[in-house]
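Please read through the structure below; I'll follow up with questions.
For this depiction, one protein chain was excluded, whereas all remaining protein chains were kept in their positions.
Showing chain A:
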Amino acid sequence: MAMRQTPLTCSGHTRPVVDLAFSGITPYGYFLISACKDGKPMLRQGDTGDWIGTFLGHKGAVWGATLNKDATKAATAAADFTAKVWDAVSGDELMTLAHKHIVKSVDFTQDSNYLLTAGQDKLLRIYDMNKPEAEPKEISGHTSGIKKALWCSDDKQILSADDKTVRLWDHATMTEVKSLSFNMSVSSMDYIPEGEILVITYGRSIAFHSAVSLEPIKSFETPATINSASLHPEKEFLVAGGEDFKLYKYDYNSGEELESYKGHFGPIHCVRFSPDGELYASGSEDGTLRLWQTVVGKTYGLWKCVLPEEDSGELAKPKINFPETTEEELEEIASENSDSIYSSTPEVKA
């Protein structure tokens, strides 16, 4: 029997969620940080959406948030003209970095030694995390406020997007290498290190470019104005969301629209795949974050697959050999509930 997607709603924010980011996979699982106009970014367990803590300190809307790879540090960009660095384990504020205008974007290098910030002051700044008192290195060149800035090519280059251009900079020489121009406002930019792919959304288009050369690879048109898109780590699917409140899932290779999901009560501002590709998270104007399964019906996180009682003849046998990881996963999930509703361990039919 076909299963319908059950999104998991994470509540807690009181204003629109404008940005979200996942950490890498750590020994404690992976984590999710959400930026919200209420000024209180939140940290959640990535696979369940469970709230872990709220970073308190900003005095204005938080426009950008990120975690470092091992989720030990968080960084946030806010309308109070500061970017802040936080200890993601204790929730304590580590650094406040003053800027001259609204800060929109923050990104750590792979080794967490440098933080890239960008915002309405049209400057890219690189802060050395080991020398918080030192002045940041600044790169100028943008002619309008920067919406997003990301490290790429092994932190040797920087990608930045303002309203109408996407630019590639060399980190060592701090100079512009290449740029792309658009005649429509660029709504978002994302980067996949494996394969050096850049995902850009503008109007109703989702465009994929090489992050190294900025050459176009392909692009898709969607039914609505898209605000954010994310490519699956294995590059099989992409998900996108925008002004029509729906989440769209496309086959990356064929461009075919596979699914669309309703659920949010407002425009979707950000969409990201988890580092293992098993789920994707969306943040909306409605103040919620929702988690969606990549493979609907699979047992993962809080989603638990159940086989129907009456079957075509393949009954769910109580003793089945499962690969070790699946069993461990199921045990972990079952231990959260004292009385398990499901007696047999099910197998997912593709």
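Rule of thumb we're sticking to: a residue touches a chain if its C-beta (ideal position, glycine included) is under 8 Å from a C-beta of that chain, and two chains touch if they have at least 3 such contacts; residues count from 1.
Heads up, the rule we're going with is that contacts and distances are computed from a predicted model.
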Check: Looking at UniProt, which of "Nicotinamide-nucleotide adenylyltransferase", "SEH1 like nucleoporin", "ERCC excision repair 1, endonuclease non-catalytic subunit" or "Gem-associated protein 7" names the chain we cannot see?
Finding: "Gem-associated protein 7"
Check: Which residue among A:11, A:110, A:175 or A:213 touches the omitted chain?
Finding: A:11
Notebook entry, point to check: Thinking of the whole complex, not just what is shown, which of A:25, A:212 or A:296 touches the missing chain?
Noted result: A:296
Margin query: Please identify which residue in A:49, A:64 or A:136 touches the non-displayed chain.
Written below: A:49
Checklist line | Absent chain, residues of chain A that touch it | finding: 1-6, 8-12, 27-28, 42-44, 48-56, 89-91, 291, 293, 296-297, 302-306, 333, 336-337
